[in-house]
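A protein chain is absent from this complex, but the other protein chains hold their places.
Moving on to subunit A:
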Amino acid sequence: MQIIFDNVHYVYSSGTSFEKHALKGINLKINKGEFIGLIGHTGSGKSTLIQHMNGLIKATSGKIYFNGEDIYDKNFDMRTLRSKVGLVFQYPEHQLFETTVYKDVSFGPKNLGLDKLEVDLRTYEALKMVGIGDDLIDASPFELSGGQKRRVAIAGILAMQPEVLILDEPTAGLDPRGRDEILDQIAKLHKEKNITVILVTHSMEDVAKYVDRILVMNNGNLVMDEEKVKIFSRYKELEKMHLAAPQVTYVVNALKEKGIPVSTDVTTVDEAKNEILKVFKDKIQKI
């Protein structure tokens, strides 16, 4: 087990009339190398939940363990935790501050106390991963387009080479091509380096394409925690929480209702295509 949540509660502005119980007893286990999707409607507590994972906010009650160690123990080193759990915030481009793209991305690795060569190496590697070319390395981050800024900001976390990578809606406001590029890159990283990835998103299509396991938040509760296919088969419950399954789930379910024997375990367009073709082929063979 890499990360364990044991009955974690979190209350914002406790004791005032702005009080908000944002997490209500979360129990959760995350294993090394998993690719997890975290979904839930606006304000359900997703961002609050992930900020606990690298100790940016401290649970009002409950415990969190990282690799078996209690992160609220006073001997626990938060800096190590933050270097191992990389968190890309919602709209990360708002945190850029340096004069050049290179300097901004190297801020993280420098804070880790690495030597110059290693910092250089990681910075270039991270920039390459997010598709920022050499021509932009010495540009000011404020001159870039919104999508380029986003990539630079994500590179800033990748350059720290975390073991767990958490992304809070990394693709909100990007064009479809840019979105696929970034997520493909992260999936590749997950596969090659076996890093744990937690993806917070509102796009069911992204969830369907990349993740294995889904966590569903609703009003501060973790209401579902299962394999992707199982979650999507409960799409009627998802709808009650202002969520939905991917489009193809609806297509295959409609087909099934019409008596066509497709499997409803498909989640992406490609899988659905293959499944439908298979059914047709079977039919033709029977004739």
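In this text, contacts are C-beta pairs under 8 Å (C-beta built on N, C-alpha and C of every residue); 3 or more make two chains touch, one makes a residue touch a chain; residues count from 1.
Here is the rule we go by: contacts and distances are computed from a predicted model.
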item	value
Chain left out of the displayed complex - its UniProt protein name, from "Energy-coupling factor transporter transmembrane protein EcfT", "Transport permease protein", "Fe-S oxidoreductase" or "Spore coat protein CotJB"	"Energy-coupling factor transporter transmembrane protein EcfT"
Which residue of A:Thr60, A:Gln95, A:Ser203 or A:Asn253 touches the chain not shown here	A:Gln95
Contact with the hidden chain (one of A:Ile71, A:Leu87, A:Val200 or A:Val248)	A:Leu87
Omitted-chain contact residue, chosen from A:Thr16, A:Thr42, A:Asn75 or A:Gln285	A:Thr16
Selected residue (touches chain absent from view) among A:Ile64, A:Ile157 or A:Ile195	A:Ile157
Positions on subunit A where the hidden chain makes contact	13, 15-17, 51, 54, 56-57, 79, 82-83, 86-87, 89, 92, 94-97, 107-108, 111-112, 142, 156-157, 160
